[in-house]
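The structure appears right after this line, and notes come after that.
Every protein chain but one is kept in place in this view of the complex.
Should a chain be cited, it is by its letter among A, B and C, assigned in written order, with residues numbered from 1 in that chain.
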Amino acid sequence: MMSQFVAERDWGRFHDPKSVAMAVGVEAAELMEPFRWLSTEESAALLNDARRRSAVAEELADVVLLCLEFSAVSKIDIAEAVRAKLELNKKRYPVEKSHGKSTKYTEL
Amino acid sequence: MMSQFVAERDWGRFHDPKSVAMAVGVEAAELMEPFRWLSTEESAALLNDARRRSAVAEELADVVLLCLEFSAVSKIDIAEAVRAKLELNKKRYPVEKSHGKSTKYTEL
Amino acid sequence: MMSQFVAERDWGRFHDPKSVAMAVGVEAAELMEPFRWLSTEESAALLNDARRRSAVAEELADVVLLCLEFSAVSKIDIAEAVRAKLELNKKRYPVEKSHGKSTKYTEL
Partner (left out) sequence: MMSQFVAERDWGRFHDPKSVAMAVGVEAAELMEPFRWLSTEESAALLNDARRRSAVAEELADVVLLCLEFSAVSKIDIAEAVRAKLELNKKRYPVEKSHGKSTKYTEL
């Protein structure tokens, strides 16, 4: 559906991997934006407000849509990549070593 | 699968919406990283190198995995959000007005 | 000093505004990276560790160095831009309306 959306608008010409990766980064920052000055507790509470929840859902969708477009442009099978990375993470962060540690990704 | 991965490691305690959104941003930047100094042409060529292609696929997967985790934490239905946003974008960027324009998202 | 560093390596050819802006974004994410899974309190404590403090200082420096390079490439006077924006922010966020509000930038 995303590929068709892009094709109908002839936007593929702008969608080289560099530009689409940059667009993923821009959308990810828009997802961060409403949370940056909030405490942990406030960041959960924000999602109870219907209008704000809807805005956050749109930003999340934008990140995913651009990831799907990156997948189309790069011909990387996104479902396969996700499955493979999760398997890799299971090995990289064994339960017995990483249980309950916030240092996880950076420290192990 | 991602939720189970997180639960087994008891990482949910660190996964408030603010932190997960921040992690999406960090992973998005890792997807951008190999492309930043490349020309449009070089950014496409990089993906022909098997080792680099595989590294880029891992970064793309990381963004999606964190988006899935954000979905789980926020209880936002990610598939529904993506479908709804694409429908919205179709209205916001009608084919006749946005065809072939790189100014698209910012200018219309 | 940054301009000389770039010129000596003939890196100016890669430093169009788009690429340098992207590099600022990559470095900003590296500044975020050590904090993403930490609580507010832990994020302050991390800076008491000498090795980690030094790593964070390097990431902060990278963001600033790329901002200086963006300034050189775009011929935007960075000191003037900073002064002007701070004046604008003073008007945009008057003390009486914005005192003690975390909603500041997004809500006013």
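The definition used in the following text is that contacts are C-beta pairs under 8 Å (C-beta built on N, C-alpha and C of every residue); 3 or more make two chains touch, one makes a residue touch a chain.
Quantities reported herein were computed from a predicted structural model and do not represent experimental measurements.
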Full-complex contact with the absent chain, from A:M2, A:V26 or A:A84: A:V26
Interface with the unshown chain - residue positions in chain B: 18, 22, 25, 29, 33-34, 37-40, 42, 102-106
Residues of chain A in contact with the chain not shown: 14, 19, 22-23, 25-26, 28-30, 32-33, 35-37
Hidden partner interface residues of chain C, rising order: 1-2, 5, 8-11, 13-14, 16-19, 21-22, 24-25, 27-29, 31-32, 35-36, 38, 40, 43-44, 46-47, 53, 56-58, 60-65, 67-68, 70-71, 74-76, 78, 81-86, 88-90, 93, 95, 98-100, 102, 104
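Definition applied: only the chains that are shown with their structure count from here on.
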Distance between the centres, which are taken as Cα means, of chain C and chain B, whole angstrom: 23
CA centroid of chain A to CA centroid of chain B, Å: 3
Sequence positions of chain A contacting 2 or more other chains: 18, 22, 25, 29, 38, 40, 102, 104
